[in-house]
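Data block below; observations after.
For this depiction, one protein chain was excluded, whereas all remaining protein chains were kept in their positions.
Labels run A, B and C following the written order; every chain starts at residue 1.
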């Protein structure tokens, strides 16, 4: 595996060094280099938006720190939860006195570290509320939603909650928007090849040539089924069916669709998939009003894609369209 | 090679279908589905900006059609020049009466097809001027610049020229900006793995595990040397030295730096490389005032990176900062 | 009869715990390799070593409560994943219970142990039988408290704790993992020891003997 790295044990440090050089609007917190905050955070009176997770998913998580987006992020080792202290330091960095919304994904390590961070925050007198994303329909059956993992739908939750916070929402309102967003989001992934953690040096798991893993997780967690690879249109059908039936989505719904490449799958193929997804949704009477296609949430150099669909209401739709600037997502103010 | 495609011979068509569904601001021209234009093009009195090239480099070329960026683009088969007719149709689609700047890369096929398109445009009474990008220092020795290929530096040329056009520049002024931009840009790539054209089905070329190809082209064109893979910091040194010595860049220069992943190299690694590049440039007294890191110009699922450096003057710097919105590059209007 | 420990001078107990983890670094990773991702020794040793550096950098070694606190905080600060919060909770439970006390007696240690177990369980939500470190920790606590209620002295109760920890640790071999990384393997997780249960036994054994040796 040919990589552009120095010491495989220092990839996160080296990445942060480059990131901070390239983005003067981002900075590490004093005392904790594993917390990246926006230059303007905390903003007095604004609810702080915090997230965090393992590295290797870039631009997630740190690429969503930005204006009208996430205020501070806790950065973990590759595919491993940030420390409790880092979550706490991110919370501190984002706290402008109006409380902090900590919006993260449903993984054992993240859950535990956030829990400990909340204890620390309580001791420090910072009001924190959390929403844990569980949008991945493939990770547990319907009825057992609390066990589902959070995947690319997290981005949608950060986007809407941050828009609410930027417009002066209270902590309760921000949490409500985040909660509603993730409750109305369903995601599923298809994996086409493995990835290699530089410090480990061998593939994290294995997918045969000619096979695909439907429902794969962001770290290669096993999916629902391994089967012979199908045309993109069939992949789209598999994914759309799994998602649409779960919420369920139906005729007349307006949705945001986010297709993310997992790392090595070209943008060309992501658009091929999007074409079929949009067609299937249209056939089901579901209108895509916010389409997002790109490498939004990756798994190192895995091949594959994830699909996330969010059922919008008016508030969520306008939150999705609210201007923001970050590495991973920029919504420009109109007119230019 | 596991792909998200339908018919391997239809990947470009299928991509365009998805792209157009996802981006209502883009449209195919009437009569030529291989020309993608901005909804608002042509703009009366504005110089039209046109480019084009083979597919497989997404978001290049079509991802740079956007507000205050490229007006229309000719879309070729994977790694193959668009037809002369497509270049001509793109020129027609971009012509708002003030002439068209056709800004493309120095490849035999593109050169010939553009030449033929110019004949057609002349017959149709459209004034067209061209700039052909030749920023890749590795593709021919100094002194033989006319033989050099155009790579990711093309993006910088589109950006500055389009900003000039958006601000009412004449065709001569736009061409001057594009010309100056590419004349002051140097690029070099390092390839770490090959890629597979879906319709061909086998790797385009070969790079050993543990090896890197310095100076590789965007289609796997052989570089200057194949050597054992080095740490990212050493790659950075190799690339910076090749670039800085060629123009040459020197103490006191202000530059834009664009690092692009070639497809499968994670953003994490691109930032690792950027950290070293920025440090080396700073050591040489060169200040990076516009840093861009991401998958801006890819080669399907190749692993590797390209580095482009543009020596700025005041006009080019403000052109780089001018707001624009496109799939590949959005510069937001400040303040949000 | 020896019934107490001077907390102010017992900080070295934590150094003993650290030494145990570092000595068993490779062993713990090897066990984790069978049904996990093979990094348990690395994870643990990373956090524990950081604490060792921090403690030794002090002009004088802090007391046991402060040393437990330092260990808890370094784990919460130094290792992400699950081990930071889980073992961080364990040692924070000890630290918080011991805080403000001069001496540690059998009663107070029982409170501390109970607190530690409650804290880690509230974070990790694992039960006996899930094939985790709780399979070591819960029986150890129960045995210790049972010994106390039967009137055993501190030394003997610690011995009972370690014996139960060992039995609990060994019980993980026959268990099917229901939590953590190994749970994915289903039945294939049966037949080998659990990594966290192993480190937990090693820590409790060292804790027991180190405390016993300091009884006055």
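Here is the rule we use: contacts are C-beta pairs under 8 Å (C-beta built on N, C-alpha and C of every residue); 3 or more make two chains touch, one makes a residue touch a chain.
Quick caveat, the model's predicted, so the values are computed rather than measured.
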Which of the chains on display does the removed chain touch in the whole complex?
B
Which is it among B:68, B:113, B:181 or B:276 that touches the chain not included here?
B:113
Decide which residue listed in B:86, B:106 or B:270 touches the omitted chain of the complex.
B:86
Taking the full complex into account, find the residue in B:13, B:77 or B:145 that is in contact with the omitted chain.
B:77
Which positions on chain B touch the chain that was left off?
54, 76-77, 80-86, 108-109, 112-113, 115-116, 120, 221-222
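Operating definition for what follows: only the chains that are shown with their structure count from here on.
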Centroid comparison with chain C (C-alpha atoms), farthest chain
B
If you average the Cα atoms of chain A and of chain C to get two centres, how far apart are those centres in Å?
34
What whole-Å value do you get for the distance between chain A and chain B if each is reduced to the mean of its CA atoms?
29
